[in-house]
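Here the complex is missing one protein chain, while the rest keep their positions.
Labels for the chains are A and B, by order of writing; each one numbers its residues from 1.
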Amino acid sequence: MQFAGSHILSIAQFERPDVEHIFTVADRMQPYAHRKRVTKVLDGAILGNMFFEPSTRTRVSFGSAFNLLGGEVRETTGFESSAIAKGESLYDTARVLSGYSDVIVMRHPAEGSVAEFAAASRVPVLNGGDGSNEHPSQALLDLYTIRKELAGRGRGLEHLRIAMVGDLRYGRTVHSLCKLLGLFQGVQVVLVSPDELRMPGEIVEAMREAGLDVLESDQLEASIAHVDIVYSTRIQEERFQSQAEADLYRGRFRLNQSVYTANCEPNTVIMHPLPRDSRNNARELDDDLNDNPNLAIFRQTDNGVLVRMALFALVLDVADEVDRHARDVNWYTAGRF
Amino acid sequence: MQFAGSHILSIAQFERPDVEHIFTVADRMQPYAHRKRVTKVLDGAILGNMFFEPSTRTRVSFGSAFNLLGGEVRETTGFESSAIAKGESLYDTARVLSGYSDVIVMRHPAEGSVAEFAAASRVPVLNGGDGSNEHPSQALLDLYTIRKELAGRGRGLEHLRIAMVGDLRYGRTVHSLCKLLGLFQGVQVVLVSPDELRMPGEIVEAMREAGLDVLESDQLEASIAHVDIVYSTRIQEERFQSQAEADLYRGRFRLNQSVYTANCEPNTVIMHPLPRDSRNNARELDDDLNDNPNLAIFRQTDNGVLVRMALFALVLDVADEVDRHARDVNWYTAGRF
Partner (left out) sequence: MQFAGSHILSIAQFERPDVEHIFTVADRMQPYAHRKRVTKVLDGAILGNMFFEPSTRTRVSFGSAFNLLGGEVRETTGFESSAIAKGESLYDTARVLSGYSDVIVMRHPAEGSVAEFAAASRVPVLNGGDGSNEHPSQALLDLYTIRKELAGRGRGLEHLRIAMVGDLRYGRTVHSLCKLLGLFQGVQVVLVSPDELRMPGEIVEAMREAGLDVLESDQLEASIAHVDIVYSTRIQEERFQSQAEADLYRGRFRLNQSVYTANCEPNTVIMHPLPRDSRNNARELDDDLNDNPNLAIFRQTDNGVLVRMALFALVLDVADEVDRHARDVNWYTAGRF
């Protein structure tokens, strides 16, 4: 695809070379995100960081990514505006807000809203999540993390073996990741969930049509024995009739250090879209994994900054100029990741 | 007036040369707002964008305008602060906040609050709206838009013919615009509203004293036949006893493409302070006008950035230095307005 001036709305718009191009650019962002260097390539540019649904993590990640390219950020959090709260059309909102910035990130609770907004915008729009529909930068950062973790282990996205564990029915992130995996060859996926929370049939079918080797299971320990990646997701108790029933599932799909050691191959990577459950007695990823060097959950969020920097650089067509506007930093950076 | 270091609180403080000076400076901001060039004239300066009443649109417009001059923005949205919520005096709030920035934009729900705040501030304060009282940058951007649209049609603010349509009783924007029009010669104004929502008598009287030629009407079609500008405003249903009654008025003052074609002179400009009503069956400006090149409602909001840049440059006394701190941009701008 042509990135310059494009909206980034859905992972469906990417072919495999597009994904690889994003990842190559993301790799080149590393010295900037790691504070070895500073670039001012987007000095004077403005991001409209429009979060009509709160999300501190994603909002700050996009904002920091834009700052790291030298740009400024104007933003909104929630439906504070009387105009939008009063039901102003997305067309009008988009026409107005796109006059205030060079690129917009939008999150909105309604499915399809970001695409509708983008159609009226005069500047590129990046989908920061539209309800349960799409959140393309999350899917990209997940796949980018898998690629990077595997590269450190001498493996690649081809012939990847991955187990996805937890709520596969409602989890937007696993749906999107599965679609992206369809762009690669020889991928094996084990889907581990309670029966009530199985991956929707049409997604499984699409995965098989795309050439993925898909297995379904409700047994955690056997399923994680021969994979490169365990991608865990939260069992959301609000989806069950009682807390007791929810606890039953949570108990069964709980990964901790002893389950990991007893079942996984050495160096199996552990991922999670966050937040993980914080209740010590019922969490899907135990705190005792925090010192396991294969726990990649915070490398995922770090990588999110790289991927979002790449998306901004691509749609604003400055990916090849980042280094020309750069210098080394002069403040404290010891101990940075 | 002397702009450097002044507060901008009310349109009453402007003489005609002041308005023309603001507009001349706003014109010179165009290459920066249109992203042909970047200036750093306010590099290191801080705007305190203090919105004690939410307004995404106005807040982001002011913030972007300041960023476009190279400055930084610190801001607040709503009465989050316990200090102000607990009833701290505006005097104390102003003394404190003016130590944190070089200029402050303030919006506050109480009439007169911004002037009281400004009296205690140690830096220039721009009124971003104090209840139903004043919102001077909105009136200025409306008049600036009229001037710019007419210039493209070979006409000027002298001998302007304008129809104002809708809720003229409560609409702060039309009140302020009418006052500003009093600075020019030979202006004809047709006020079109339901009887219950007529322009307040004292404003009509003041307009006539200022030399405006004022007509009042409750008929849309005849009133828009011989004007340069139709300035439409929303009929607010909360002002009526029943929704059915409100719908009646909305139905009568609805401008769409066929009403426009059947009644208006060619190239009659359509304006609106936004938001426009979003209900398709009862809106004062129909969606079918969106492709009409004379619909200027989004050029109004674009112009708001220019006018606000001009106000900042004037009160901080850098209007003549903007170009000296400038360079061309290096990011994607194709398709920008």
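Basically, contacts are C-beta pairs under 8 Å (C-beta built on N, C-alpha and C of every residue); 3 or more make two chains touch, one makes a residue touch a chain.
Keep in mind the model is a prediction, meaning the values are calculated, not measured.
Asker: Considering the whole complex, which of B:Ala246, B:Val315 or B:Val329 touches the chain not shown?
Answerer: B:Val315
Asker: Go through subunit A and note every residue touching the omitted chain.
Answerer: Residues of subunit A in contact with the hidden chain: 35, 38-40, 54-57, 59-61, 63-64, 67-68, 70, 72-73, 77-78, 274-276, 278-279, 287, 290, 298, 301-302, 305, 329-337.
Asker: Considering the entire assembly, which residues of subunit B contact the chain that has been omitted?
Answerer: On the side of subunit B, residues 4-5, 41-46, 48, 72, 74, 76-77, 80-84, 86-89, 91-92, 95-97, 99-102, 122-124, 315-318, 321, 325 touch the unshown chain.
The rule is short, and it goes like this: only the chains that are shown with their structure count from here on.
Asker: What is the size of the turn, to the nearest 5°, that moves the C-alpha atoms of subunit A onto the matching ones in subunit B?
Answerer: Going from subunit A to subunit B via C-alpha fit gives 120 degrees.
Asker: Express in whole angstrom the distance between the two chain centres, defined as the mean CA positions of subunit A and subunit B.
Answerer: For subunit A versus subunit B, the centre distance works out to 40 Å.
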